[in-house]
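Note that this complex is displayed minus one protein chain, with the remaining chains in position.
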Amino acid sequence: MNIDLIVNGKPVSVEVEPLDRLLDILRDKFDLTGTKEGCGEGECGACTVFMNNKLVNSCLVPAMHLQNANVVTIDGLRDFDFFKLISKAYEENGAVQCGFCTPGFVMSTIDLLRKKSEKSIGDEEIKDAFAGNICRCTGYEKIIKAVRQLFTMNIKVPERFYE
Amino acid sequence: MNSMQCYSPNTLDEYQKIYSGIAEKNILVFSGGTDLMIGRHELSQDAIIIDISGIAELKGVEKKENKIFIGSCTTLNELLYSHKIQNDIPILIKAIKTMASEQIRNRATIGGNIGNASPAGDTITPLVVLEASIQIYSPESNEVKTIPLEALFSGPCASTLQNGEIITKIIIPLFEDKDIFCYFRKIGQRNAMTITKASLSAIAKYSDSKIEWIKLAPGSVSPVVKRMSKTEEFLQGKKLTPAVINESKEIIGKEISPITDIRSTKAFRVLITKNLLADCLSELINRH
Partner (left out) sequence: MKQNNEVRVDAASKIAGIEKYTRDLPIKNALIAGTVRSSKAHARIESISYDKNYDWSKVTILSAKEVKNNYVAIIKNDMPYLADKEVNYFGEPILLLAAENEKILLEAKKHIMIEYKELAAATTLKVSIDRNRAEDVFEEILLENGEGNKTFSTAYEIIEDIFETGFQEHVYLEPQAVVAIPDGNTIHIKGSMQCPYYVQNAMNELFKGTEIKVDVTQIMTGGAFGGKEDFPSLICGHVALLARKTGRPVILSYNREEDIRFTTKRHPSKIHAKAVVNSDGKILALDMDILLNSGAYATLSPVVLARAVLTSFGCYKIPNVRIHGRAIKTNISPCGAFRGFGGPQSLFAIEMLIEKVAQTLKIPVWEIKKANMLSLGDTLPTGQPIDYSYGLPKCVEKILESSEYEKKYKEFKKYNENESDQTNILKGIGISLAVHGCGFTGVGENRIKAIAEMELLPDGKVLVKTANTEMGQGVDTAYKIIVSEKLHLPFDDIIIEEKNTSKVPNSGPTVASRSTMIVGKLLLDNCERILDVLSLKDLEFSLQDFKEAAQQYFKTHDTLIVQEEYKHPDFISFDEKTYKGYGYPVYSWSANVAEVEIDLTSYQVEVKKFYTANDVGKAINKQQSEGQIQGGIIQGIGYAVYEALCIKDGEVQNRGFRDYIIPTIQDIPEMYVDIVEDTYFNGPYGAKALGELPFVGAAPAVASAVSFAIGKTATKIPLTPEVIATLIENSNYEY
């Protein structure tokens, strides 16, 4: 089947099988390799992207759901100003080690930042937001620290991207 | 290799037409797909997919005549953030909060969780104690019927749906009485992203230091989720003395029939189901 969708703001058209995964379409057809596959079953969050403005595991989204969808990946977000602040917080707090889970954590961070306007955040709230992101290197502590810091910085994250 | 055939109807009418046009009837009804996508390589290549997630009638939450109607393709997060559900069905919110992650709850639907008919389905036990019913649409008769939710399950991960039948709505009766105790607790293998080893949903009316009535549905400990009628009957009208609690634990321990699988053992599931009941009853006492 042929589907039309918008990926990182660009309208694209692609020939797919109904059950092809969004993850593979992004990586193989559009060379958007910032989105990673860690488990292929929606558990690790390394493949997290926005689809129609909602955070999803791209490994669980079938091509047939993508007709007219608006998909935004880490590759489409890195040039926004707010991204630089997120990057800085992750860097300076040591929130990155092997880095394979990191794009997924960053996507969940963006989702959390855009949804919440308060300047502070409780650890429980952070832990709820990252329940679907697994990291094996850092022990999570420094990621939590980076996110806590981001909430003190009054970062403006748009509610929607490329719409 | 041929491409799998796939249809995405926008209305039940379209669904009916598509269904009628398929001779072999080897259809695969697809909604959020969070379970089906994991096993997509094992799906029959000849199956014809009908994706019902775009059917407008199957979405959203509505309150009518003291009942809540939930469209089967409503996602778990839509329910979690729905004020109607938050206020009127707190037990369901408690259950959904323990389920999966933000990413998955944005995709997984309540109809999918129910339709999978897994004894570990976390929305099922609260709905069973709430005595929810479901609407089922049959494309063959082009009719909708309503059955009690419990009647949907015929075995572990097996439902009574047939011939293209799909769940359209979940109907939950609301209580006039606002003073109803509700309990949901799930025991998994860790705190987040966990599949249930055993769980318990309960609602109860407690007055004059007695249980007026109680409805209990444990998860993941029987081939299908069902009410614990013997335990409920035993507890009805009782004062919750230590002896009564102990006896009720023994009764529920006999009323369930868990198995050993990769997540836990039969003996352990019996033990923690008894503990969950004790925990539920002690919370009930403390609440009043």
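Order as written gives the chain letters A and B; numbering starts at 1 within each chain.
FYI, a contact is a pair of C-beta atoms (placed from the backbone, for glycine too) under 8 Å apart; a residue touches a chain by one contact, two chains touch by 3 or more.
Keep in mind it's a predicted model, so treat the numbers as computed, not measured.
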| item | value |
| --- | --- |
| Chain A, residues in touch with the chain not shown (by the definition above) | 27, 31, 33-41, 43-44, 46, 73-75, 78, 83, 86-87, 90-94, 96-103, 106, 126-128, 130-131, 133-144 |
| Missing-chain contacts mapped onto chain B | 1, 41, 185, 187, 189-195, 197, 260, 262-265, 267-268, 271-272, 275-276, 278-279 |
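The rule we apply is simple: only the chains that are shown with their structure count from here on.
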| item | value |
| --- | --- |
| Chain A to chain B touching residues, read off their complex | 1, 17-19, 21, 40-43, 45, 48, 54-57, 59-62, 64-65, 67, 108, 111, 127-129, 131-133 |
| Parts of chain B lying in touch with chain A, wherever the complex brings them together | 3-6, 8, 30, 33-34, 37-38, 40, 43, 49, 51, 53, 77, 100-104, 106-107, 192-193 |
